[in-house]
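A protein chain is absent from this complex, but the other protein chains hold their places.
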Amino acid sequence: MPARTGKAFLEGLRKNPPNIYIDGEKIDDPTSHPFTKNSARSIAHLYDLQHQAELKNKLTYDSPSTGARVGMSFLETTTVADLEKRAQMHKIWADTSLGFLGRAPDYMNVNLMAAARAADYFAQCDKRFGNHMRNYYEYVREHDLVLTHALTNPQVNRSLRADELADPYIALGLVEETAKGIIVRGARMMATLPIADELLIFPSTVLKEQEELKRYALAFALPTHTPGLSFQCREPLDIGRSHEDHPLGSRFEEYDAMVFFDDVLVPWERVFLMNDVKLANRAYAETGAVYHMAHQVITVKIAKTEAFLGVANAIVEMIGSGQFQHVQQKVAELIISLETMKALKLAAEQGACLDKYGTMTPAKEPINVARNLFPQLYPRMVEILQLLGASGMIMIPTEKDRHGPKAQEIAKYLQAAHASSDERIKLFRLAWDMTLSSFGARQNLYEKFFFGDPVRTQAALFESYNASPYIEKVKAFLAIGNREFSEL
Amino acid sequence: MPARTGKAFLEGLRKNPPNIYIDGEKIDDPTSHPFTKNSARSIAHLYDLQHQAELKNKLTYDSPSTGARVGMSFLETTTVADLEKRAQMHKIWADTSLGFLGRAPDYMNVNLMAAARAADYFAQCDKRFGNHMRNYYEYVREHDLVLTHALTNPQVNRSLRADELADPYIALGLVEETAKGIIVRGARMMATLPIADELLIFPSTVLKEQEELKRYALAFALPTHTPGLSFQCREPLDIGRSHEDHPLGSRFEEYDAMVFFDDVLVPWERVFLMNDVKLANRAYAETGAVYHMAHQVITVKIAKTEAFLGVANAIVEMIGSGQFQHVQQKVAELIISLETMKALKLAAEQGACLDKYGTMTPAKEPINVARNLFPQLYPRMVEILQLLGASGMIMIPTEKDRHGPKAQEIAKYLQAAHASSDERIKLFRLAWDMTLSSFGARQNLYEKFFFGDPVRTQAALFESYNASPYIEKVKAFLAIGNREFSEL
Amino acid sequence: MPARTGKAFLEGLRKNPPNIYIDGEKIDDPTSHPFTKNSARSIAHLYDLQHQAELKNKLTYDSPSTGARVGMSFLETTTVADLEKRAQMHKIWADTSLGFLGRAPDYMNVNLMAAARAADYFAQCDKRFGNHMRNYYEYVREHDLVLTHALTNPQVNRSLRADELADPYIALGLVEETAKGIIVRGARMMATLPIADELLIFPSTVLKEQEELKRYALAFALPTHTPGLSFQCREPLDIGRSHEDHPLGSRFEEYDAMVFFDDVLVPWERVFLMNDVKLANRAYAETGAVYHMAHQVITVKIAKTEAFLGVANAIVEMIGSGQFQHVQQKVAELIISLETMKALKLAAEQGACLDKYGTMTPAKEPINVARNLFPQLYPRMVEILQLLGASGMIMIPTEKDRHGPKAQEIAKYLQAAHASSDERIKLFRLAWDMTLSSFGARQNLYEKFFFGDPVRTQAALFESYNASPYIEKVKAFLAIGNREFSEL
Partner (left out) sequence: MPARTGKAFLEGLRKNPPNIYIDGEKIDDPTSHPFTKNSARSIAHLYDLQHQAELKNKLTYDSPSTGARVGMSFLETTTVADLEKRAQMHKIWADTSLGFLGRAPDYMNVNLMAAARAADYFAQCDKRFGNHMRNYYEYVREHDLVLTHALTNPQVNRSLRADELADPYIALGLVEETAKGIIVRGARMMATLPIADELLIFPSTVLKEQEELKRYALAFALPTHTPGLSFQCREPLDIGRSHEDHPLGSRFEEYDAMVFFDDVLVPWERVFLMNDVKLANRAYAETGAVYHMAHQVITVKIAKTEAFLGVANAIVEMIGSGQFQHVQQKVAELIISLETMKALKLAAEQGACLDKYGTMTPAKEPINVARNLFPQLYPRMVEILQLLGASGMIMIPTEKDRHGPKAQEIAKYLQAAHASSDERIKLFRLAWDMTLSSFGARQNLYEKFFFGDPVRTQAALFESYNASPYIEKVKAFLAIGNREFSEL
């Protein structure tokens, strides 16, 4: 069953619902429960697009195993053109949500692709693990499954190591090995998009190379309905409002969840790494997964930035504020943000290189810079939209108001210079949901931390960057000393 | 009926409910309707405090007309000590909401007090109007009523004057004078706290001194249940969550509303100004009302800043992050913000002067500076709290979750270094509601525009400020020229 | 005499010295006068490089008229590869001054090239002018001359037009036409690098299309020693210190000058445009000159940014401060700035198009964004270097101190963790001259205004940018309305 339809995706969820808990209850059918049905449909829509005649060639390619069409995000990239082709696919999906569905399935697919091509990396841990990784990638690709993941340990105490806590299984750890597989226990933060078919655990938290910590060095995958595995979500931000009232929140509530493992069995064929702290620590970087994922992310952020620029211009046009200097300056800032992100993406693609596994991998410097820059740009984009919309962002009647007892007054008093009150309300609703609803505000926080704690990502940029050519340049200049530049 | 109780306030609302419309329906009883009952109770609580033994002397004083205790915010200030006494009262009320009830009734009371003392100002328009203003103030003081107000015209077209629109009564204007009073028509933005007894219309929008515009020069007051008068609110941000889940939004949803006037009769005794553009334009500044209101506001903002500093420190303490330099730097920023606001308030009080009506009025410069500064400080305060809470601000289970099927896991995995999961969840809930809920996000926008469009308030500061002593100082220095400072 | 040597350049200056005035005196020989000799030598050095065996092919190409080698910056660009080749040349020259010689001759050369290829543009004004432009370009290219230019009118009164002043010839204007040419009078600001062979006047200030203003619509060129033409420089920032003490200021003082025209005759063959306000206003943009010049500039700014990053890293390494988070964060900011500028340059080159004159022209959007962004980045780069060097930037002994009575103490107490006091002093001298000397401080202001008043360049970016695709995207999203994304 390659390149699924939306219907097939929803049937899968109904048949094997993930063990999701929201607001004190278990979600038995995520495709119909009010908390989750809307986002399930939005994901389903992405799958439907794969079958639209005009998009098919952009969103799918011929499976190397079966020849059937499979999702483009699974493409094994060996040329710059592959990266560009894949990016086009990321962009099409991202545009459907104006970039507000942060974790569309293509994000994890490129992780999996990179890991599969680096199967030898996992084979260093155990010969079988390389095959597991490769097989799992093909299984997901051919069944077009949705994956979520969970990267960090619960933050119980930042001054102690995981093994020093009273209970060493607060962090997810290996309990024992059995004939069938391994038993794991503990919790992980934060699975965004738990309405998924599969959960991939990949090693992200850097561990000290100590014997006591090796139980936390783990990579494996599980179906989300596996017994003993459960997802505890935060409060729903889709609060049952109409698509008009909450155009984003009513569609793209992807949720964030803690993942609990209550002595869960992971079958051997789903184990990719264990007990090896050194291999765990370097997995994301060495397999190149992180650069492919960031490439997808940067493409989504470009879609999102375009949406901010579009809404900003639409507001300026509608209320006729384009002649004000401070308005021009704010829109100019958005233009600078967009063009900068696009230029960094171009640089990442044009500077891409084949890694040691033969995978064409986006250039690290522009990718790392974009990762550091966007979390700084985004809060300002939000602020700019708020400042452009001003008090008009607050006084927005609801859809029911528009058809209620004061409909006439609303139509009269809320018209804009160049638009009816209906058009004005709809546009400002979107601007509000991008920046001021609980949904929009979560996005703001999410962007700040998406790539990790900004303090640490900056430190990582400092440490990973090769500045020696520039130091040498300065030293060469100093070496001129008091010699003249030109003798007469 | 001086210094009311909460109960009396609520009975008043039930008896004479304001004409409020929310989400397509009319609110018949704001004290029991789920959209409004919580905020009605929070206002009622303020009135109850007036009768608590230990607060009575701080919150009330002896009415000059009856000798009975009346609300301290009505105090006619003639000494610096009066201002300090009144500020103490503002602070006590503000602290009950951590500063998140932006429009507690004392805000409008000080407006009214200043206007009443400047009765002669209104008498210039019509001898009767001075008395109306004074009488209305005493009426409100002695009945301890809650007022709302609405300052600006609908923003239909920023490039045309109000009278140039197809319908000149989109902006609120005078239609005709009758024996009983005046008939007014049109709309005004934005009445915050429409759950009020009275609506005060005061002239704020600056008008050109043209004959065609004099109909828009208006000051009057009306009960909120007056026929033909109605309030259209925005979408409710109190969405029915428990006080634990939404500690602020479930209590302090003050609403914002458009006010519609459908040929409403204002009786003569409630008319304070009409037809005089010049007097209308200068009313806020000349009566000193704006400085008294800003004095209340700055006190509330100090309460709010204290809350940010308190929550920030509580989080840092709970998760043990105080040793990180960037955490220290962020908390230091909050300290700087708080102490700066407190110093400006002190300077406003210590520099206060008697105005021409004999009213002790806070000093303009520090008041104007605080008005310009706080809208810049607040968004950063919000950002700092988000950055300190980090991903912990997202993954917060609900009250139902805490008692639901995964209660045990939540207790285990969400504990903090120095707190139980219950304590942690409650604290982070508050931080979330301050900064990331729809309620908190509205506060962010509200603070940015509370004192008016920042571009204009900066221009006003530039224009009103007397910089000539500093120019003279520089000229004196330049006049030294090439003379030596000291001859040998 | 194609592709000159430094010696030839200096001989040219000695033979025909520009009419330069500095600090109350006329500079008779700029190659030997202490105020100018150092910068003359630095320019000469650039010409010498053209003849170095390993650089010759990068810095020169075969003249299409003579086959002799001429300067690469004159290259008529018709392919992306041409732009890349030329940029390489810009970079080599820029690196010799670490980007601190803002107006190396290649800047004006690309202006001239673009104008010459757009000869038809000038021919619209007068058939002869197109030929004059083309011939002048070839003349400069084949003689490898140094050009300066001057763009703006004196800022006597910002609220009056040039023709409304008491004397309409404060701004440079046409006085009369004669058989030999035109007579011009007035002044222009600011000729940077007046130590040049030629002055090009190009029309930059936007004029209203009024009869009274046509006299100000002018484009022409003159030798800098033309009688009646003079250059009044600002105070010299090369104050006679050694190259060690002031490594930049003692070498790259390019000066800024007002240009006075005292009824100067411009021969007809040097007139390119006159009397046509419309053509004057659009000349920079229509000929593409501005994009080519900005392409050179951005390349120089990259060289400069590399120098900041190099010095920053060298300091961090020398004093061992790399483990501090705030240090890492600051260096990371420099990395982000550099990679962003590099990515925008790449985008400008990869997105280049042939214009209507068949010239391959860098893409406007990334060029315009880089022009807006760099003035924002630069002051922060300066601040970062100051913060990294801290008090070490102040306490730097001079070269004479290093060899004076306290040489021993200096050697002992000023050593660094990983460097001798001599090395430390030299590095910090450079950092000081980049950021804290009068020379460095002028650079800071110069960068802020290089591309014009930031307020206007932002407005221009807003107005020139095509945001309609993004508005359409948002409208398409809104058009979905309440339809479901996926039906079940």
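So that you can tell them apart, the chains are marked A, B and C in the order they are listed, and the count of residues begins at 1 in each.
We take it that contacts are C-beta pairs under 8 Å (C-beta built on N, C-alpha and C of every residue); 3 or more make two chains touch, one makes a residue touch a chain.
Worth saying up front: this structure is predicted, and the values here are computed from it rather than measured.
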> Any idea which of B:A81, B:V206, B:I335 or B:L354 touches the chain not displayed?
Replying inline: B:I335
> Where the complex has a chain not shown, which of C:A68, C:A285, C:L445 or C:A476 is the residue touching it?
Replying inline: C:L445
> So which of B:L55, B:L265, B:V369 or B:A390 would be touching the chain we can't see?
Replying inline: B:V369
> So that we can see where the missing chain sits, which residues of subunit A does it touch?
Replying inline: 324-326
> What residue numbers in subunit B mark contact with the hidden partner chain?
Replying inline: 6-7, 10, 31, 41-42, 44-45, 48, 95-96, 98, 242-244, 247, 251, 306-307, 309-311, 313-314, 317, 322, 325, 328-329, 331-332, 335-336, 339-340, 342-344, 346-347, 350, 365-366, 369, 372-373, 426-427, 430, 455, 458-459, 461-463, 465, 467-475, 477-478, 480-486, 488
> If you put the missing chain back, which residues of subunit C would it touch?
Replying inline: 21-26, 152, 154-159, 167, 170, 187, 189-190, 230, 232, 234-235, 239, 241, 245, 256-258, 260, 319-321, 324, 326, 379, 383, 386-387, 390-398, 400-401, 403-406, 409-410, 412-417, 435-438, 440-442, 444-446, 448-449, 453-455
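Just so we're on the same page, only the chains that are shown with their structure count from here on.
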> By CA centroid distance, what chain is farthest from subunit B?
Replying inline: C
> Since subunit A and subunit B share one sequence, what rotation angle in degrees maps the C-alpha trace of one onto the other, as a multiple of 5?
Replying inline: 180
> How many angstrom between the C-alpha centroids of subunit C and subunit B?
Replying inline: 52
> Counting only residues that touch at least 2 other chains, which ones in subunit B make the list?
Replying inline: 324, 326
